[in-house]
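Note that one protein chain is taken out, while the other chains of the complex remain in position.
Up next, subunit A:
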């Protein structure tokens, strides 16, 4: 085999494998979601200022039991974990059960090495809102005007807004104010009591907050959205991207309707043609790709095989390729769908058995075969195979394979990803990179969240 031959075969095989990977990922959906960071759940009773306070057995309330004499016997206590950072906002609340003799209660955030006998805010790398004077302390013993005092019966909250890089505090459900967050590194939710009988309950989210955090988050997102909306984009750029998407995936009927409609709008929309050469890449074999997509979406796999043999024999030449494998699996799935179980067994024996034991194919073969084990396969753990999206993946595979037969296709990567997808990947990667360069602070971009975001006017 000549070197160039070997390369092109290898490339095509990779395309098929790419989609195989997409299928396998689907079944492992749960693992793929971003790992939840550990969040504070209780008070840290090991690293607390022992002797001055008593922490309840549930580790969610604290009481000052001594008589305070000076500024170095504060009953201060941190949460068991640092505030998680990979999110828009972190927030916790305290309920002042008893303001004790002097009401010298503090709430805020401190770094890991915080001196555990001082009020949050009195020392460097800490910030605190104090109940007796309503002042905000940031790194030294002199407070700044901030908000009202708080006492018995009040609910006070402290939060970190990672997007705005601010600390904010609330009292009885209302925002008191915010200050710039100038401390780096992990920050621990911290509370302090400093006069006899002061008692505070802490809520790390086990119970509903008094403060409407969801609404606050929604407003924060709106603020960011407004900033984004100011950015200009070239006119009609979205039309061009949608159009190239339809071309890329061979949604030809949609494309035709779209073109007719955009020509008749007032004023008509003209999409710049300067990237005509690039567009040629995805106009390639449009009608063939549309036909095959329809066949596969209708579950007519034999017919799809037939058309491929007729039009693109090179794609189905190697019966052990990932593309053929996906088509065979789909045929098997279609047989199960219509209840032709015997035929499915027979088909599986002839076409799928050879894939058993091969690392990349094995999972999917096993899942396919497992369909036979269930009376109602759709409701089983392998039910995803019977969904529309599985047909779509197979159709996308064939679509990419046909695109790759275009002699003018410059990069095989272009067969896989539409412009829209490339832009979305770039967006996601930029957000992730920026977060990782920013001490892992803030939430990642998720297309899902944008799509399900509230319908606001």
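Please note the rule applied: contacts are C-beta pairs under 8 Å (C-beta built on N, C-alpha and C of every residue); 3 or more make two chains touch, one makes a residue touch a chain; residues count from 1.
In this text, contacts and distances are computed from a predicted model.
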item: Chain excluded from display, named as in UniProt, from "Alkyl transferase", "Translation machinery-associated protein 20", "CTLH domain-containing protein" or "Ribosomal protein YmL11, mitochondrial"; value: "CTLH domain-containing protein"
item: Residue, one of A:305, A:347, A:384 or A:445, that touches the chain absent here; value: A:445
item: Contact with the hidden chain (one of A:58, A:302 or A:421); value: A:421
item: Touching the absent chain when the full complex is considered, from A:229, A:310, A:342 or A:375; value: A:229
item: Absent chain, residues of subunit A that touch it; value: 22, 25, 32, 225, 227-229, 231, 233-234, 237-238, 240-242, 245-246, 249, 251-254, 256-258, 260-262, 266-267, 272, 275, 278, 290, 293-294, 297, 388-389, 392-393, 396, 418-434, 437-438, 445, 447-448, 450-451, 455-457
